[in-house]
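All protein chains but one are shown in place.
Read from first to last, the chains carry the letters A, B, C, D and E; within each, the first residue is number 1.
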């Protein structure tokens, strides 16, 4: 059930059945020579839609722009400052709480969002924590899950790509987008040979430094290994992982 | 050319040809008994994609969550506070300026965004206006265009729906989404009879007041008139209107 | 009744009779070769005082500094960033709500304020809209009216100045200040011939760009036509327009 | 020379002669049974105008709304939060620096502003202090002077009112406004007998506490002693004090 | 009783006996040729600990970093912007109010903090002042006391150092730290002869300006007179002064 494609009466009815919601959150940033700039938003969007086809859950629109300051030296990358992203997450959660949502699961596609989104959750909680008479406020729980961090996905990535997986512009995430948007990337680009085959690794600092260290944008990966077929397998694994994690979150005391 | 489905090298190449970009911006809010909650985001997304199929322009990911505080008494509506939305727009524009984009056209689908987005543009300009030595800064121009405000669309809406168009949950915007997402809304809901047929009108204040005034969410409209066929016509009109307005913006001295 | 020239007991008594207040809001910015820098603040102040002489209404002190970032390349112009002006408007409204004012009418003299002030109203409303238990909060309505936008004023400006009215440093607003402050501007300056007679028009971006486009500060106008006599007529028209609009606002359901 | 009643070309010319400016800053808050709510803004405005008639100095529009949170339990009082007032002062100073003003003298009428305005000055300075390459930035100095704190005014207040001066709604400030706005306050109110004759004193905390401690708004004063005649003497003393302090500020190394 | 060295149960028990707390607040900034960079934080920390050995009071951890923008041209100085320090003070007070603390005494060691901390107190009070139904909120009082401003300390400093006391890097504060940290400063540095013996005085503006005016960091002082013996006397005087002031604060109606 996609929030954007529902009516408010349908959401009212859903809230009688469940108090949980999935919010896909990603980023808009370079993903190396053959990855989509939207990779980190497209992946959680795809997985969240997969979830909604299997279980009764509402999926909010994807927050497509995340914290990607380190990618700004590559054309097309867009970032929110961490303080802006925190404000966005806080407003979104407060809007959902207004309707009675009590469990907000952020399905994330971008490592660079993790710290900021977690800090934002604490900012949300602090609103009630400072209040000594907070008893009659609605209780909300927020959780962040990375689609790429589940057990099935981790195992599959290892099997498929081993030491070529790396940590940015990975063949796994690129495969997932090739599966989801099979016609969007020309063959010529898909098969770009990488040089060096495995990209370097290193710390992530500011944008100019990032580009010096990682000249084509990749970190530690060889995304020329990406295929739609691998993407399909990863998709099913990711949906299962995410459903499991979400249901554990819903069920938790 | 969709930013999310491009590589950074493709954007580099694009920037050799053009310095303009389209940023669809919408809202996630109730749209009456038979309109999608995502209407205001889906419409500019659809139109922007239509533009990108006709002219050489990059389309950024849709900013799906806008300023919708007045809709919060209806389930599923999500808002950013105006101050948050201003920070988002400012960060997005500053990111684009970083790459050399000089003309940022926000294609808007929600009247409630207009004031805040315009204020955000001034916040962006103020950054350089305060600087008496601003000469070597990149110059940027921002413009807001509402997809529903072009000449062709206005004329067509009038012809199609006359006095039943109203101002929120209009048959025009609902038609456009039925054209774009033909299978998403069950027939039963599409054909919901409205009571009263034409919704009331009035001022927009806070959320509780809005719900008192407009009990099913519509303002002045009868969206039961919406059809995919009308949506198709509106789509073509909107794409033409928006291309015209964007090209005028690009060409302006 | 001017707030600044009243005692708190008089305001207490007024609140027994009415819940409305006028807040004049303007700007401090260049107004071409023969216009006062304070034009946009002086005009609504004058009109608001005129209103208070005809009807029982409290007039707050004028917010003289508005959003004028685009004028900063001309000496004497002062701006608040939009985010600052929003905070000011919010604090003012919250102060008034504290006392029981329920209808705050901002009588505006500067087009550049409109977007920001409207965004600020939404920021105020959002405070209660996020609150699902908002019922016992005081209800407030905010409205923005431009003194120059009423029917009588528009008609009169057209009659008096026709195509020389323009949109910044207009003969109408300059006339109004000549009527209000007849001795402040030397004849020599008042009668400055304009070159070109009608100023150019164009978009408003940042300060450096503004100065390049509009070298003497005017947009589309010939303020050398301004006279105190025209100002007097405009004054009476503006007071009538504003009273009508304010009373409609007070009476609205 | 009043900024609001000047043209930008006149300010350009002034900047050839001087780099100083006076910014009157006050507050809009209750001033006891017979004091104007605008007292703290009217006084510095009056004194600043007096200065401008004696020396060649530009006077900015009065910042009429200051930090008056403690007065909010009395009708008509309006406050900015300290953080808002800091943003206002910072934007005003940055605007003035843009034009080449180098010495900004804030002539203050309200004790409650002092801490916040001083903090704002440090916020302004910090902008350049953090910059290790700040050499080419314009240098600005800000100073706060209270019109009531000069030697002549202090001596005169003591002579005129002795132990009845107090610290809020003082006979001195009330006298000054009676001199400046002789017709605004009806005799009946002017001569209100005070009970107790001298108001209590105590700490200033939040608004509800303030009203409990100081039921009619005064602190330590008997403003029934105020007269226009005393106001006239205080006016001349204040203008002399302020000119002396301003010229010392301009001349300082 | 030091908060950091207590358990939460001990604080619970303390709150049965008292509602007051001491929060030492200082700064980390250059203190001339022979003063510790931590002087302004070490002094109130030492005095607060002395207080806690004589009376039953909880001492919070020292806020060691204050508002020191003007010292940034000297290595090792660290500042918070005033707006940041205000947010810190507000969060600290709100945390303490959460537990039932009702009187928060900030024992300060740095003149540069005074304006900002006072502004922060008003920001705290404003939270309740804006609320017309604030009755059931916990009431809190905040007070700022400078350890160096008590009667005993002022008299002693005058006796010990007379005209060599100055206002920054004073022999009094340096002595106090020599008493508290006797081994931390090598004799060679302690006895540095000052040139000129008494440092210049002048206004405090931004960091670059400060360094030009006060090349070795001192203002008006000769800290080569500082000794641990003088520090010991000052310590006892300061503890007595601060206890007296704190108890007056606790007892106040």
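Annotations for the structure displayed:
Operating definition for what follows: a residue touches a chain if its C-beta (ideal position, glycine included) is under 8 Å from a C-beta of that chain, and two chains touch if they have at least 3 such contacts.
It should be emphasised that the depicted structure is a prediction, and the values quoted were computed from it without experimental measurement.
Among the displayed chains, contact with the absent chain in the complete complex occurs for A, B, D, E. In the complete complex, the residue from E:11, E:55, E:198 or E:250 that touches the missing chain is E:11.
In the full complex, subunit D contacts the hidden chain through residues 129-133. Take subunit E: the residues that touch the chain left off the picture are 2-9, 11-12, 15, 28, 30-38, 41-42, 58, 60-65, 72, 74-81, 83-84, 87-88, 91-92, 95-96, 98-100, 181, 184-185, 189, 207, 217.
Those residues of subunit A that touch the chain absent from the view are 67, 69-70, 72-73, 79, 81-83, 86, 112, 114-116, 118-120, 122-123, 125-126, 128-130, 134-135, 139, 141, 202-203, 205-209, 252-253.
Please note the rule applied: only the chains that are shown with their structure count from here on.
Common neighbours of subunit D and subunit E, by the contact definition above: C. Taking the mean of each chain's C-alpha atoms, the chain whose centre lies closest to the overall C-alpha mean is C. The distance from the centre of subunit A to the centre of subunit D, with each centre set as the mean of the Cα atoms, comes to 54 Å.
Residue numbers of subunit E whose C-beta contacts span two or more other chains: 129-130.
Chain-to-chain contact here is organised irregularly, matching neither a line nor a ring nor a star, and falling short of all pairs touching.
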